[in-house]
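For reference, the structure I am asking about is given below.
Only one protein chain is missing; all other protein chains are in place.
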């Protein structure tokens, strides 16, 4: 699939934009630094303008603003070079369609419904009453337990696990090793031990949700855990029971979201950000990597806190005072008070 | 199993407590907000008292203290409504017992011992000399390597992996994708490269331990890594080699515990808490989410530190000073000294 060639005019015919220069044949997309004569590259950030001169790329995707600066080059001129680059890359690497068929080692329970258009890999297990849409790809070793519903063109990568009773919308993609629908962490203390609260809710992933590798989305305790349409979740993200994640939100790797937390739509959650449970984050909130989100956020904006980087020696010298900031504040207050007294005494003298 | 109905009097006959009002039939447990006429709900926290009035729940589990306030409602009056709710939920969703039988695609080495009461799913692998107790459920794609010992009614969820030589007590439950007994991270530097130290210990999980999805408990270097009875561990928790975790401790998702650290019994470890290695945490210690535990704790209590949440702009303005707290402290000291001198000079003048 990657061996196809497209001329600039063919690319523009498919995706829009305007081409300039020579209508050369392109074999692949590459970054400016690596591109050669049959590659197309892109300039998204004007900061890297100088790299264009050094690039051997056969053609470059640029914005209208920048186009005139690169008169001698073959260009495709577009509004959003980064998005256009993504679309060109997709042209060269189209989404892989299901190769219809069930591998002889796959196990599909008799009450499951698997359309003939699906690709079911080696050692896959599909449980009873589970219903797959058209064109699903369930790859080697993946497990979809009983009573699940998968929309059309869902992709489950190797060794991922979908527990029973989960619902995945159209084109949902789950990467290797991820576990959808394991029990939430619900416990009641008996006075001497922990009694497990049955987790009887499910997980609902709406259309176009993508989940990275080794991520986990727990089933709800009584109602469902829900991820909204178009939300993209990276690797090793933990989403606790009964969380509600909005639409078109992105959550970077290693983030952890405690149970019953609601995150809005169009949020951007940085890697390793951690959320306590039972809070609400409004739409269009950006959370920086590594930030501990300890209370609800009602105002969209960019929230980001982390302990600043230092050498260990510097840190040791400074960190000791963090434990005494309250006293430090009192000492400053005392100084202010004393100075005020001195000044007023001076004034009285005058 | 979830289709059974119980009347209030039947529930009380099973679980104790006192019912009031009408002896209605209950189909399920639901939270106050979602419950309808054939649901039972609960009020555990008096803070949510007002929600009871708004709830359509057919019956409500309440404490003795609160019971008289809800005269018109059908109630079950108990000492601990949250624990009672958990028990009622379990009544409606009993623990799933093994459906005895070995799936034809499962591979059990001839020297393994698997009682006829066990449920062995599709594509399961059980290694040589491994011994299972009665009524174990080893679900699709799970791997239990050689020389393991599993107690009665152990549940291993899909695609989890138990390395060789691990011991799991009765009713231990391991969720999907978890890896028990991988090599600890032991390395000796040769001067130019890292020499791997063989990890020849095992992992011992005592009775009633539960491990969430995609968690890891490494095997010991020479002796075992041990998790005590009744301890509950959430998803994506990392426990390094030779750790000793006590009994009835709970560890929330994304926590990481470095090698050789000892954690006591009845501890509560918040999500994403991180522990350095070779330290000891005493019984009944609570660690807040995201806390870095950098030294031993000998006094039970609630430890919790994390960088407070702010907007990125506010953070940038403040964080720069953290790197200079030591200087800030010196400046305050200097001010105090100067003021003292001024004051003593003034005094001398009087």
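Per-chain numbering from 1; labels A and B assigned in written order.
Note that a residue touches a chain if its C-beta (ideal position, glycine included) is under 8 Å from a C-beta of that chain, and two chains touch if they have at least 3 such contacts.
Model, not experiment: these values are computed from the prediction.
Asks: Using the definition of touch stated at the top, determine which of A:93, A:111, A:296 or A:344 touches the missing chain.
Replies: The one listed residue touching the chain not shown is A:93.
Asks: Out of B:44, B:66, B:182 or B:268, which is the one that touches the chain we can't see?
Replies: Considering the complete complex, B:182 is the one touching the chain left out.
Asks: Using the touch definition up top, pick the residue from A:177, A:202, A:220 or A:264 that touches the left-out chain.
Replies: In the full complex, the listed residue that touches the missing chain is A:177.
Asks: Would you mind spotting which of B:28, B:148 or B:216 touches the chain that isn't drawn?
Replies: From the options B:28, B:148 or B:216, the contact with the absent chain belongs to B:216.
Asks: If you put the missing chain back, which residues of chain A would it touch?
Replies: Interface with the chain not displayed, on the chain A side: 2, 28-31, 34, 80, 82-83, 85-87, 89-90, 92-93, 103, 105, 121-123, 139-141, 157-159, 175-177, 208, 210, 212-214, 230, 232, 234-236, 248, 250, 252-254, 271-272, 289-290, 306-313, 315, 319-320, 322-326, 328-329, 332, 335-336, 339, 342-343, 346.
Asks: Could you pull out which residues of chain B are in touch with the chain that's been left out?
Replies: 105, 107, 123, 125, 127, 141, 143, 145, 159-161, 163, 177-179, 182-183, 185-190, 192-198, 200, 214-216, 218, 222-223, 236, 238, 240, 254, 256, 258, 274, 276, 288, 291-295, 301-308, 310, 314, 317-322, 325, 328, 331-332, 335, 338-339, 342, 345
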